[in-house]
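Sharing a structure, written as C-alpha cells. Questions coming.
All protein chains but one are shown at their positions in the complex.
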Amino acid sequence: MDLSVRIGSMTLKNPLIAASGCFGYGVEYADVFDISILGGLATKGLFLSEREGHPPPRIVETPAGMLNAIGLQGIGASRFVEEKLPQLRALGATVIVNVCGTTIAEYAEVSRIVSDAEGVAAIELNISCPNIKEGGIQFGCSLTGTFAVVDAVRKVTQLPIIPKLTPNVTDVASFARAAEEAGADAVSLVNTFLAMVIDVETRRPKISNIVGGLSGPAIRPIAVRMVYECRQMVKIPILGMGGIADARDALEFIIAGAAAVQVGTANFVDPFVWTKLLDGITDYMQRHQIARLSDLVGTLDTRTGDAAGISA
Amino acid sequence: MDLSVRIGSMTLKNPLIAASGCFGYGVEYADVFDISILGGLATKGLFLSEREGHPPPRIVETPAGMLNAIGLQGIGASRFVEEKLPQLRALGATVIVNVCGTTIAEYAEVSRIVSDAEGVAAIELNISCPNIKEGGIQFGCSLTGTFAVVDAVRKVTQLPIIPKLTPNVTDVASFARAAEEAGADAVSLVNTFLAMVIDVETRRPKISNIVGGLSGPAIRPIAVRMVYECRQMVKIPILGMGGIADARDALEFIIAGAAAVQVGTANFVDPFVWTKLLDGITDYMQRHQIARLSDLVGTLDTRTGDAAGISA
Amino acid sequence: MPIDVAAHVVANHALSTDYNVLSLAAPGLTTTAAPGQFVMIKAGRGHDPLLRRPFSIFEVLRDERGTPTGISILNKRIGVSTGLVYDARPGQRVDCLGPLGRPFTIVEPPNEAWMVAGGVGLAPFAELATALRGRGIATVLFYGARSGAELFYLDFFRGLGVELVLTTEDGSLGERGRIVAPLDRRLAAQPAESALMVYACGPEGMLAATARTAARHGRRCQVSVERLMGCGLGGCYSCVVPMRTDDGRSHHVRSCIAGPVLAGDQILWD
Partner (left out) sequence: MPIDVAAHVVANHALSTDYNVLSLAAPGLTTTAAPGQFVMIKAGRGHDPLLRRPFSIFEVLRDERGTPTGISILNKRIGVSTGLVYDARPGQRVDCLGPLGRPFTIVEPPNEAWMVAGGVGLAPFAELATALRGRGIATVLFYGARSGAELFYLDFFRGLGVELVLTTEDGSLGERGRIVAPLDRRLAAQPAESALMVYACGPEGMLAATARTAARHGRRCQVSVERLMGCGLGGCYSCVVPMRTDDGRSHHVRSCIAGPVLAGDQILWD
C-alpha cells in the first residue's frame, strides 16, 4: 500500500503532518514517540528575530474547539537553524518550516536562511496568522499581497513553497489560485478563524490579545468545504487541516481534495493520535481496496439523488 | 429591572428572539410553552410562493454543531398571513417575518404583503441563506447588493427592517455599514457558515444539497467576534446570534454589542431553554446591579494588562 | 403537551452486543403516552453530541399500584448517541423530552391487527400489542431480523396472546429471508371480507415493501417512519417525508408532528 505524497520536490512517506504551532519545534515530542513516523512536521512560525509573544492567558477552550493567541513566540530563523534543525535531522524528521514576516523582504530573508540550511524539506508561508497585527494577515487577506509574497520567496528558494491560507475571507479559492499563479507548489488551509470569548463576570476578553484563532473539531465542516472549493480551482496539491481528530476526519479532507493533512489541536488532546490516524487510514484503504492514497484524493461523489434516503 | 429592547418602532419585552428556521412558524411551539414570554420570534424564511425545499437528508450533526440545508421549505407570504399570523396574534407573539427573495422585486413584494397584514412587528431580510443558489446570498455577499435590497424594501414598508448578514465574508462590519446607510433599523448576525460533511464510507456528502450551513455552539466564538466588529462600525442595534445555548452565552453577545439575541439550534436541543435564559440573565443583572439591560450592551472592557494573570 | 424530564437510569439490560433495554425513571412523562409515540433523548453532557435522538417508547414502566413511573427504550447501537445509551450506567442522568408525535390509530374488533417489525422496529409494538390485546383484538406479529439472536421479547408477545411469524436473514430462527414474504402470502390467503389493519416499523426499505404489499392486497397500513430529527417538535424541517397530497402533488411532511405514524399508501417511496 502506497501512502506517500509528492509535493513539488518533497516526498512525504505518509499524508500526516504535525501542524505549525501545535508541535513546538518537533524536538519536544522526541521522547513521547518516534517523530520519524510522521509524514512531516511544520515548525512553530519563525520570524527573522526572536519574539516573546503575547502575555498569558493565551488560550481558552470553546465548544469542541479552542481559541489561541500565542503571538508567535519563537526563537527566530537563525537560532532554529543552529539549535533545532540538527536535532530534527538526527531524529529523521521531514521538516517544513513555517515562515512568518512583517514585510515581504522578511519573508524572503527568512526563507533564504532556512533554504541555505541542511535538512529543510519545504517552506510553509504563514500569511494567515490572525493573532498579531504584523502577522502577515495583511498579505493573506489580499490577492495581490498573496501573489507578491509567494513571488518574492520563489526568487530566493528552490524548496517547495506552500502558502498557508486564512479562512477569514469570502472566497478562499481565489487566494489558492493567486498562490498557484505566483508559483506556489501547494497550499495549506485552513489557518484559524478569528474569534473571541468573553468572561461575562469580568466583562473582559478571555485571552490577553482580545481576539484569537479558533481551531479544533468545531471548525472542521467549514474547513472541509474550503478544501473542496479550492480543489475545483487549483491543480497544485492541497494540505488540508482544521479539526482533524481521527482517521475518519482525515479521510474527509482527502476525499474532499487534500493530498495531505495537518493535525494541530488534536495533538494537544492526544499526542499518540498519529499511530491511530495511520492505522485508521491504512485499514480504510484495505477495506476499500485502495492501493495508492493518491487515488483517493478528491474522489467525492456529488451526484445527487441517491444521497436522499437516510436508510441508504 | 428593565429587559426591554427598542428596535426602530418595535419594542421587545426582553432580548430573547427565536431564530428564523429554528422555530417553525411559532405556532408549532404553542402547546410546548407560552410563546408570549419571548421577546420575539422570527418566522421560517418566506418567499412569495410556496417551496418544497431540498430532499432529505437535510441535516447532519457535527462537533458541537449541526449542518443544515433545508432549502427554505415554506408556505409563502400570503398563506402565512392568512393561516399563521392570526394564530400568532392570538398567542400574543411579537412576530418578525424572515423575508426571502430571488430578486430585489420579490423582497419588496413579500415585504409589502407582510407589512399590509396586521400583527407583524418587523421584517428580517434574509440575504444570507447559504443553502440555495437563489437564496439572496448573491445580495448578502455584495455591498451594493445589500444596499440595494434594503433600499428597495425601505420604500415599501414602515416596519423596522433588519437585514440578516452572512458570516461568509472577509469583513462583515462593512456589510453592516452598507445596511445602515441604506436605512436599515438594525442588523441580525450571524446566519450559518457554509460547510460540508462527507460520509467517507460512501464518499458522498452527508446532506443532499452537498453543502449546508453550520450552526450551534461550535460557531459561537466567531459570531461573538463579528458582533463585536460590527458594534465598532454601526450605530443601529445588532441582533446577535450563533451558538447561544445558555444565559452566559447570551450575555457574551450582549456585552460584545448585541442589543438583543436570537437562539436557534439550542431550541432544538431544549425547547424549554427560554425560561432558563430569562432567569439566567435576570439573575446576572441582579448580581451585577444592572437596572436596564441596555446599560450592559457593548460594555466589553478591552483594557489589556489585567487580563493577564489567569488567577485573576 | 410534552415535558422534559431529567430522567435517571434505573436499569440497563444488554440483549446482545448491539441491543439493550434502558429503563428510565421519568415520572409524569408517560401519563399521556400512547403506542407509537416517541421521546427525544440526550444521553451525554456537553455539546458533543449536540442534538437529542428520537426513540420509540418501548414499555411504560409502572409501580405495583400500576401508576406509571417511567419508560424503557429498546436501543440498537449504530453510532454516538445509541452508543451512549448502550453504555449508560444506573444512576446516570438522561434528559427525556416527550411524549411526542402522532401515535398509531388503534382499531376496534372485529378488525384483526398485523404488526410488521424489522430489527429495532420492534420498539413501538410492545405497547401497541398490549393496547390491542386489551381490546381483545386478534393480533399477529411479523418480526424479522438478521439472526435468531436478534429476535427479542418473543415470550412477552406470546404471553399477550400475540401470534408470531418470524424470519431471519440467516435462517437461524423462523423462515429464512425477509419478513415481507410471509406477510404477502398471508395477506393473499386472507378472506377479502375480513377487516384488517397493518402496522409497520423498521428500515425504510422494509416499510416501503410492506406498504406496497398491503396496498396491493387492498389493506390499510400505518407505518412508523424513521427520519433524522433535529427537534421532534416541528421546528427544523429536517425530518420530512415526501407524501402525496389530496390534489396529487408531492409535499414534504414533517414526520415528527404529522408522524412518525403515517398512512403507508400516501408516502412517495423513492
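Order of writing sets the chain letters: A, B and C. Residues in each chain are counted from 1.
Everything below uses one rule, namely that a residue touches a chain if its C-beta (ideal position, glycine included) is under 8 Å from a C-beta of that chain, and two chains touch if they have at least 3 such contacts.
Keep in mind it's a predicted model, so treat the numbers as computed, not measured.
Of the chains on view, those touched by the hidden chain across the whole complex are A, B, C.
The chain omitted from view is touched by exactly one of A:D2, A:E61 or A:D279, namely A:E61. Checked against the full complex, the one of A:A117, A:I222 or A:A245 touching the unshown chain is A:A245. Although one chain is not shown, part of chain A still touches it, namely residues 21-24, 28-29, 31-32, 44, 52-53, 55-66, 68, 70, 73, 216-218, 245, 265, 267-272.
Although one chain is not shown, part of chain B still touches it, namely residues 63-64, 217, 308-311.
Interface with the hidden chain, as seen from chain C, comprises residues 44-49, 80, 84, 89, 91-92.
FYI, only the chains that are shown with their structure count from here on.
Distance from the centre of chain C peaks at A, each centre being the average of the chain's Cα atoms.
Chain centres defined as mean CA positions place B nearest to the mean of all protein CA atoms. Centre-to-centre separation of chain A and chain B, using mean CA positions: 33 Å. Chain geometry summary: the mean Cα position of chain A and that of chain C are 47 Å apart.
Rounded to whole angstrom, the centroid-to-centroid distance between chain B and chain C, based on C-alpha atoms, equals 36 Å. Residue numbers of chain B whose C-beta contacts span two or more other chains: 55-57, 63-65, 216-218. Residue positions of chain C with contacts to 2 or more other chains are 46-48, 227-228.
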